[in-house]
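Of the protein chains in this complex, one is absent; all others appear in place.
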Amino acid sequence: MSAATETPKATGAMTYLEAISDALREEMRADQTVICMGEDIGAFGGAFKVTDGFIEEFGASRVIDTPLAENAIIGAAVGAAVEGLRPVCEMQFADFIACGFDQLVNVAAKLHYRQGVAVPMVIRLPSGGGFSGGPFHSQNPEAWLLQAPGLKVVAPATAADAKGLLTSAIRDPNPVCFLEHKGLYRSVKDEVPGGEHTVPIGKAKVVREGSEVSVIAYGSSVHLALKAADDLGGDVEVLDLRSLCPLDVDAILATARKTGKVLVAHEATRSCGVGAEVAALISQHAFEDLDAPVRRLTAPDVPIPFSPPLEQAVLPQLEDMKEALDDLSSY
Amino acid sequence: MMRTNGAVASEPAPAAKPAEPGRLNHEDRAALLRYMAMMRAAEERGLTLYRQGKIPGSFYDGCGQEAISVGSAFTLGPRDRMCILHRDLGAHFVRGVTPDRYLANYMGREGGLTGGRDGNMHFGDRKLGCVGMVSMLPDMALVATGMALAFKARGEARVAMTYFGEGSTANGQWHEAMNMAGVSRLPVVFILENNGFAYSTPNELEFAVDPVERARTYGFPGVSVDGNDVEAVFEASQIAVERAREGGGPTLIECRTMRMHGHGAHDDMSYVPEGLHEEWAKRDPIDLYAKRLVAEHGFTEDEVETIRRDVTQYVTECAERALASPMPDPGNATRGVFATDFEPLGDGQAPWSHWQGRNGHNGSRGQA
Partner (left out) sequence: MTSAPTKAMIDVAMPQMGISVSEGTIVEWRKAVGDQVAADETLCEITTDKIDVEIPCPATGTLAEILAEPGQTLPVGVAIARIDTGGEGAAGARDEATGDASQSPANGPAEADRSAFISPVVRRIASEHGIDVGQVEGHGVGGRVRKKDLLAHLKTGPAGSPALGRPSRPLHTESPYVPDAPAPAQNGGDARKAMTPMRKSIADHMVKSLQTSAHCTTIVEVDFSAVAARRAELKETYARRGVPLTYLAFVARAVVEALAEFPVLNSSVEGDELVLHDHVNLGIAVALDEGLIVPVIQDAQRLSLEGTAGAIADLAERARTKKLAPDDVQGGTFTITNPGQFGAVLATPIINQPQVAILDLEAIVKRAVVVDDAIAIRPMGFLPMSWDHRALDGAEAARFLGRVKERLEAGGAS
């Protein structure tokens, strides 16, 4: 199944990966200032084939195969962005954001606050584990990014949201980090509106209604939560955060108040992750509505191991989610 | 051959064309002197304010290096762009920043160029096409490279100019910028200010190969000039800028000079070898140029004196204005983290006579 096939104009089912390509392609067609920069994205079509066919359609000046230099990719993107282009950079793996971290947090994130200079750029970050990628190809680095004021961070879980959020990210005048979970590329497929489709940055979505327990999740954990809830037949509400900065605090508090029992789930490691932030917000603003302590289902504070039994022991599994829901429900 | 900053006998710039007559007219030369003097006067005033306790944090200047920023910035047209560093105040002035805004920024005032958001030389007036520096060096080289990438992508005959010290050339990001610029033949001019010391680290501890020689390994020319000769800097910059504009790619210009003050006002420079300062004091760029203007370019002593005196007066007035600017409102401290709109960078001033009457066009090629 090729990701480079022409996408239909009408609503149709698309994989998560196809939706990302679709968003990028639509925006590049509509706006000449949108360009792509990254390693192996041009002639090769990208390590995951997101930009397959792009260089043929848009040319080498808009689909740029960069040297192996993450700071250069991001730094040059900053320069291009302040000069009116809309670069969409790709880090080949989210893990490599560490190699471009200086330009991201010290230059891109702070320019507007310091000088009123807007930096409209997107950094696409293929994240997540579950396929023996090992410690350097499996990370979920969003917590690093959330500690750099000036960056927006989004993490879609569905194909429709992937397209909608990438489109919004490209149109946003700020640097936006777009976390695309690799495990969802081909395994998630849903209805995606054709043509122009945006999802606002900063808005969560209730993807399953319930009244006894809430799961607040993003990315791969949303699917884990939905599957567990279905298997258990439980009265479980699932809130897909979709955006991590800005966070939809209203939606978080609404579901916490509704059920009084909250599980925050993410594949990223535990300490000081998004779960910690959400739990603190709930405990501060919805204390009187809590019927149980806020729990988190995350990876432990461990580099992601390579060997399958070790990796599965570290990444949250379906059974872990079911157990957590059970515990919370019977508390 | 291992070279330091030119304390060794200076050599002519390789691959530099001889200066053409008529490139700089009388007004241009006056302007060059004026901008250098303005930088000197403004920084002296800043140092005084710092010693008077009116400047929080640290104070940095480019004393002795005025020719570099002034000479190079003078070549640019309105639509060109700059990433200016902490010893290049002259470039800000050439582009149109006034000394009061510079002093107010140092003092953390509302009227400063960042409204108190960032201090010392971490500023750039976006309305004049300048992106201000960050502390991490030489990050801005990559940003300038990116701006050049945009110019090339749009087929525009525009140039990005960026500054860094010789210490930065030890940093990976400098190499990434040089490499990317070379690979894609981007219209960026890299100005290397080799002043002998990166804080206290002398050149022999910073690199094994003179950085100007690295340009060749990245695929483009590197030239070396006397950084205390404003017209030599101007000429080399002009050639580089023209080459970039015509699609010839980047150039590295090493300007050899000496840092006459400490890394910052807090630095007593005890590590500088005996006699080096005295040597270089004899080659003060402003004094040298003032003399040359009289000796070779038909200026009178009086004229030169007037220029310098007027500048000092002007800077004094600017200082008053800066001191009158209020401190910023703390209630604004958390605002402006995110942009609500994109606004393009504005155009800078281009005082060189070459740009007069061109209405700000750079003769863009193939662009609407």
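Letters A and B mark the chains in the order given here, with residues in each chain numbered from 1 onward.
Everything that follows uses one rule, which is that contacts are C-beta pairs under 8 Å (C-beta built on N, C-alpha and C of every residue); 3 or more make two chains touch, one makes a residue touch a chain.
Predicted model only: the values in this text are computed from it and were never measured.
Touch, as defined at the top, links the missing chain to these shown chains in the whole complex: A.
Of the listed positions A:Ala13, A:Ala43, A:Ala60 or A:Val302, the one in contact with the omitted chain in the full complex is A:Val302. One chain of the complex is left out; on chain A, the residues touching it are 1-2, 17, 48, 131, 133, 137, 182-183, 185-187, 212, 260-261, 287-293, 295-300, 302, 309-310, 312-317, 320, 323-324, 327, 330-331.
Convention: only the chains that are shown with their structure count from here on.
Averaged Cα coordinates give chain A a centre that lies 41 Å from the centre of chain B. Chain A contributes residues 35, 61-62, 64, 66-67, 69, 71-72, 74-85, 87, 102-103, 106-107, 110-120, 149-150, 152, 173-174 to its touches with chain B in the complex. Those residues of chain B that touch chain A in the shared complex are 81, 113-114, 117-118, 122-124, 126, 131-132, 134-136, 139-154, 160, 172-173, 176-177, 179-180, 183, 336-345.
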